[in-house]
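Every protein chain of the complex appears in place save one, which is left out.
First chain written, first letter: the chains are A and B, and each begins at residue 1.
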Amino acid sequence: MSTDATPAEVPLLDHHCHGVTTGELDRAAFESLITESDWDAPEGTTHFDTQVGFAIRRHCAPVLGLEPFATAEEYLARRRELGGAEVSRRLLRATGISDYFIEIGHRADEILEPAEMADAGAARAFEIVRLERLAEELVIDGIRPDEFRSAYARLLDERLRRAIGVKSIAAYRIGLDFEPGRPTTDEVDVAVARWVRGADGTSPLDGDVRLDDPVIIRHLLWAAVDRACAIQFHIGYGDADVDLHRCNPLLLTEFLRQTRASGARVMLLHCYPFHREAGYLAQVFPHVYFDVGLAINYTGSRSDEIIAETLELAPFHKILFSSDAFGAAELYHLGALLFRRGLQRALDTFSERDGWPAGERSRVTELIAWRNARRAYRLDDALFAVTTGSIGADGRSIPDGRSGSLAQETS
Amino acid sequence: MSTDATPAEVPLLDHHCHGVTTGELDRAAFESLITESDWDAPEGTTHFDTQVGFAIRRHCAPVLGLEPFATAEEYLARRRELGGAEVSRRLLRATGISDYFIEIGHRADEILEPAEMADAGAARAFEIVRLERLAEELVIDGIRPDEFRSAYARLLDERLRRAIGVKSIAAYRIGLDFEPGRPTTDEVDVAVARWVRGADGTSPLDGDVRLDDPVIIRHLLWAAVDRACAIQFHIGYGDADVDLHRCNPLLLTEFLRQTRASGARVMLLHCYPFHREAGYLAQVFPHVYFDVGLAINYTGSRSDEIIAETLELAPFHKILFSSDAFGAAELYHLGALLFRRGLQRALDTFSERDGWPAGERSRVTELIAWRNARRAYRLDDALFAVTTGSIGADGRSIPDGRSGSLAQETS
Partner (left out) sequence: MSTDATPAEVPLLDHHCHGVTTGELDRAAFESLITESDWDAPEGTTHFDTQVGFAIRRHCAPVLGLEPFATAEEYLARRRELGGAEVSRRLLRATGISDYFIEIGHRADEILEPAEMADAGAARAFEIVRLERLAEELVIDGIRPDEFRSAYARLLDERLRRAIGVKSIAAYRIGLDFEPGRPTTDEVDVAVARWVRGADGTSPLDGDVRLDDPVIIRHLLWAAVDRACAIQFHIGYGDADVDLHRCNPLLLTEFLRQTRASGARVMLLHCYPFHREAGYLAQVFPHVYFDVGLAINYTGSRSDEIIAETLELAPFHKILFSSDAFGAAELYHLGALLFRRGLQRALDTFSERDGWPAGERSRVTELIAWRNARRAYRLDDALFAVTTGSIGADGRSIPDGRSGSLAQETS
């Protein structure tokens, strides 16, 4: 371990993000990527008049060769001038992110694949599988209800040969106040039959397969528990489709009790405004980890406080970094920049108050920046990664893998 | 727009307050106005030993010609010496509030009418109608159940010719976890019949008309939605009659989804301690606005932090100013003073961290101080106001209206 790792310089492992887009974005398209709202800003207003909008003008504009606080118009004009690929390359490569854990399966046609992300960011990329999407794929492919459980088991096993974790959006589909226990196979079979046939007895079409049956989603979760996976849960802040009051991580308490000894690890994503609740769970449950991704880039000048609030009850070995960026390269950039700054300021404050030694600051920095995720995801046991670039999260050189290929993890 | 508006000098539009009292207040009466408790402080203690009590002694005492931190006894003696009318005039006129949006219908006999408020404060005054009170008035006036819906529609339309918005206290009466959808006319008729006749088949008296039927309250809300009103909701902090855990604004999520395209705008009032939740709703729903009134004057020396916490997820064009003052002129004064200070400190912090330019600080200041409310309440479309004084929220002179008269909005 280096003895003077600082938040400004430490490599970051982004354990939860999506792909970037390299497309050319008009103003409406760009604005839609810098808000969790799925509506335009009201007439006469703009999504740029937000913490994230100001942070883009302040911190991303210079990366594109503009003055800080260039106007939104100037920024977007310059973005078009450079082109989406160049903008993404610049913004991603300035993040110091060495590893991206990328959720696949959400609007995949609009964003880069993991291998392409690795190229664009000069970093390694790993896959996270969205459980609900996996099940939906089977239905789209015409699975017979009585074959669902076995087919799902095979498909999950196959994907886990490549992916280093799974994610559930139970929060969106059924709320986190779901019945925590494992459903019986009979219950699952009945629910699958109902889902696959649809209400009118006909086969559903692609657009109709949205899985929101609690029995089936519980089956997907317990299949992941049985495989001792790293399981990410959407928690807290998200778009207008979520019932935020049903996304409090405390609602998972009984599920966490039942899975404590399973070998599975549970990663609570985002968590704002329930990050203190998440910190409590990370203290009392040995297999619980959490981050405040999304809330960091979206709170901009206020992110220091959010980050400091995560450093209360949670053990330092349970806190993770993520950007939860999707689409706009600016979100990865700000996620990393603001996280580095916020962690630095928190550590500075703790040093002023309590004289934290430089070595301990450095150690805590590395834990949160990448070591915790590496341990929790058992990355050193992984036999493969979609990888490129030459700097591993541990600061040592690693051999370049061919972009998109499966290269052995070397560190 | 002026280019150097600062929180200290900008005119304020107080989009949610009540009337002031100009009566002579003994100690018990004054103490009851500076707490949300409806009980005396325990023996040997005083409601002055609170953040708001200290803030009154610090900031209001000098306005009355006393030293800062005069004792409670000295303060109240001086208050009596000057008289309630003079005290109110001094404290209100020092607020820099140019426009009061005044809720009528709550303990109206104890406080000034909007026109009188305009006089006392040298400002314009506008009316906000309390929906539940409107319905109760019909019942007090002996409405026949089968005439309720049509009479209510006529009464609401009539009041909306004068009022610029409505308020619901559903939080107090039924909790915010009410069924969000529009009730059928049959459901409403049945509920009204039950309410009007009372349980024993007799006509209710004035004291018995308290409306707490969820079907009827939903009818009132949807009538306001149909008229594309600005609808204020009591949220969060209030007195001991409220079940605060049923006042979380997230409980309105489905109602907000259903009303998103209606043209109605929803103003979440107070919100503490759920102001971060309110900020989320203000981001994801295009028609949602919020403030942290009441919590500002009541948290005194801690209000800086509350105000800063509102500047996280919420777009800057969705945050409003209010005092939620009732009765004591001190509460308007502190609401304005502490809001100005807290906003200034937040902006200073953002400038230190991220170099927010003066022009942007000024623009955000004006948005929150008055522009957002003006836009959201469609004040420029209003044909009338109960108005007096000569300074409009836009800083330009406006013609004096006769106090209490309906004068055309000129700016």
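What we mean here is this: a residue touches a chain if its C-beta (ideal position, glycine included) is under 8 Å from a C-beta of that chain, and two chains touch if they have at least 3 such contacts.
On a predicted model such as this, the values are computed, not experimentally measured, just so you know.
Novice: Could you tell which one of A:6, A:32 or A:283 touches the chain left off the display?
Specialist: Touching the chain that is not displayed is residue A:283.
Novice: Using the definition of touch stated at the top, determine which of B:21, B:50 or B:253 touches the missing chain.
Specialist: Once the missing chain is taken into account, the touching residue is B:50.
Novice: Out of B:179, B:305, B:352 or B:380, which touches the unshown chain?
Specialist: B:305
Novice: In the complete complex, which positions of chain A touch the hidden chain?
Specialist: The list for chain A reads 248, 250-251, 253-254, 257, 260, 276-277, 280, 283-287, 308-309, 311-317, 349-350, 353-357, 360, 364, 367, 375.
Novice: Name every residue on chain B in touch with the hidden partner chain.
Specialist: 35-42, 44-47, 49-51, 54-55, 58-59, 68-69, 237, 239-240, 243-245, 272-273, 295, 298-302, 304-306, 341
Simple rule for what comes next: only the chains that are shown with their structure count from here on.
Novice: I'd like the Å distance between the centres of chain A and chain B, where a centre is the mean of that chain's Cα atoms.
Specialist: A distance of 39 Å separates the two centres.
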